[in-house]
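Only a portion of the chains appears, each positioned as in the full assembly.
In order of appearance the chains are A and B, and numbering begins at 1 in each one.
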Amino acid sequence: MFLKNCWYMAAWDYELIDGKMVARTLLEESVLLFKGESGAVVALENRCCHRGAPLSLGRIEGDCVRCMYHGLLFNGEGKCVQIPGQEKIPAKLGVRSYPIVEQDHIVWIWMGDPALADPADIPDMPYLSDPQWAGIPDYLHYDANYLLIVDNLADFAHLAFVHTNTLGGSEEYAYTTKPVSVERLERAFRVERWHMNSAPPPYHAKVIPNKTDPVDRRNIGTMLVPGIFCLETLFAPAGTGAEKGNIVEGTRQYRNYQFMTPETRKSTHFFWSYMNDFENGDRNISRSLHDSILEGFYEDKLFIEEQQKVLDADPDFSMVAIAADASLTHFRRVMDKLIAEQNAPTPPLRAVGA
Amino acid sequence: MFLKNCWYMAAWDYELIDGKMVARTLLEESVLLFKGESGAVVALENRCCHRGAPLSLGRIEGDCVRCMYHGLLFNGEGKCVQIPGQEKIPAKLGVRSYPIVEQDHIVWIWMGDPALADPADIPDMPYLSDPQWAGIPDYLHYDANYLLIVDNLADFAHLAFVHTNTLGGSEEYAYTTKPVSVERLERAFRVERWHMNSAPPPYHAKVIPNKTDPVDRRNIGTMLVPGIFCLETLFAPAGTGAEKGNIVEGTRQYRNYQFMTPETRKSTHFFWSYMNDFENGDRNISRSLHDSILEGFYEDKLFIEEQQKVLDADPDFSMVAIAADASLTHFRRVMDKLIAEQNAPTPPLRAVGA
């Protein structure tokens, strides 16, 4: 059901400071995350192999965690290294551990076969640690399948109706703009869309001085497997040729990362950060944008969680695609293909000479 | 499971004034009800055919409703008439619409095959618009199958025990009165029951001047398919021959309509109005009766919702009928027969000469 052989965002790094244990269900597995004494992040199956007690009720000791039910101690690889009152420990006593990489302020986890986990496959998220870009990383919980959130991000037409008064700006957006291009990549889609000579949308107008000067707006959205969205937004003074690559004074840009990590098949961890390149130390710009984007996300959340309820109520319902669903449809195909490949039985070796 | 080829009460007309949208699950289908600009009530499947978003999050435009997720517009027949940003609309894109009749302040809906919907089959509810009868239409939600409420109304003996101190008046009622007649009709039952020379029950005593004068009480209850109850109650001064048709000064009458519309197999919309013919403009009579009846309904609700829990806990439990269950048993047979007929496969045509 899930693509397991893949890197997922498990947490922001700030969630694990000062020995805090985070118990988080990822792809329907309960995982305990913590940073041990050595500074390395440990990810273990959150279930003692002895009686099933959650290790998140336990205690960190160095890079180990002790189950506080009967005192078994597990190291960072999940191996049981102490049973109080018992000398011999069976060699294979332990819990599952998960490959972890900490990078760009993100804790990445590999939920599938550890032998296939290659840190080189982790996408770079450069803006998160670039001092020129300012934002406030945050988290939302969704009672909906992660792909419904991916779908939402795949069609910008929803900006016009769901976000008219927040992120969108006008219903006209849906009628007069179309994607310049929809690129169907092997493990992603990429959409570019321009909206020329229109009023700045409310969230942007709040943080700029000339609130009514018309702008040319460009959105480039890239959705990566398994549900990582990178949006590059540019607002240029209208008519200055931004669409031809001419970047003039007064152009402002945003970078928006959104990470959809399945909690269960019906709920999702949603990590995000919305960054700007123009606040120059004025943190109120970030704060205003954070609030505006959150307001928009709650507008999405209402629709997406209602969608989930509608689908739950009638599993026989099938959606109908419209022209705007090209990128959505492509991404679902990509995911289906990768999951099918992952779950395919290994082909038997052919006997020589047969 | 449900009788679909049948008219059900979907709403009171007052629920739809001023462009209010009502999303209501009926027979396990989510339906959007609204009154468009033309004044006609529209009933549509509450689920956009595109991505499944509830249309009840949408916006009324004339006699149409616009899905506010990606902007698709549906007319009163459910046909999609606009897709923002897309020229051609596939001919069969749309959502289901339901036949509606507005009559006697009731919005009636047909949940089955529209070709079979005949407004002439809708029962008249004359007292609801007769100025001589005053009442306050209202609504209750039940966490119980609609037939458990129908059953409750089928045996007046429960008045003696459930409603001793409210609608019943005494436990003696169960021992000394019996139905004069139980009529088993093709799509209904009709029960007539008299209680002679007893104190007025509390709810009635509250709204009359001579609170202790004995009365002769007559109840005639008619239950129509699929669960519409009409109760005609008469209180005459005791011994004045009401049972022989002699109606004297001081006789007071009530009309009680109750509509049980399945929400799901385990929950019910319960619409009701309790009317009197003697308040002569004193609205406090209606208000007192409304409160008294509601108090009684909550007494029923406690038992009926507990019954549902008992049945849920043990699906193997089967009830045992007693003598008083004649009308109840008849009505269940009527419903079973109608549902079986509805679901029967169309008989194949016999080959000529075979």
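We take it that a contact is a pair of C-beta atoms (placed from the backbone, for glycine too) under 8 Å apart; a residue touches a chain by one contact, two chains touch by 3 or more.
Predicted model, so just to flag it, every value in this text is computed and none were measured.
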Overall number of sequence copies in the complex as this file defines it, 2 displayed: 3
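As a working rule, only the chains that are shown with their structure count from here on.
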When subunit A is superposed on subunit B by its C-alpha atoms, the rotation angle in degrees, nearest 5: 120
Euclidean distance of C-alpha centroids - subunit A vs subunit B, Å: 49
Complex contact set, residues of subunit A against subunit B: 151, 155, 157-158, 160-162, 171, 174-175, 177-178, 302-303, 306-307, 310-311, 313-314, 317, 319-324
Complex interface listing, subunit B residues touching subunit A: 30, 47, 49-54, 57, 66-72, 83-86, 90, 93
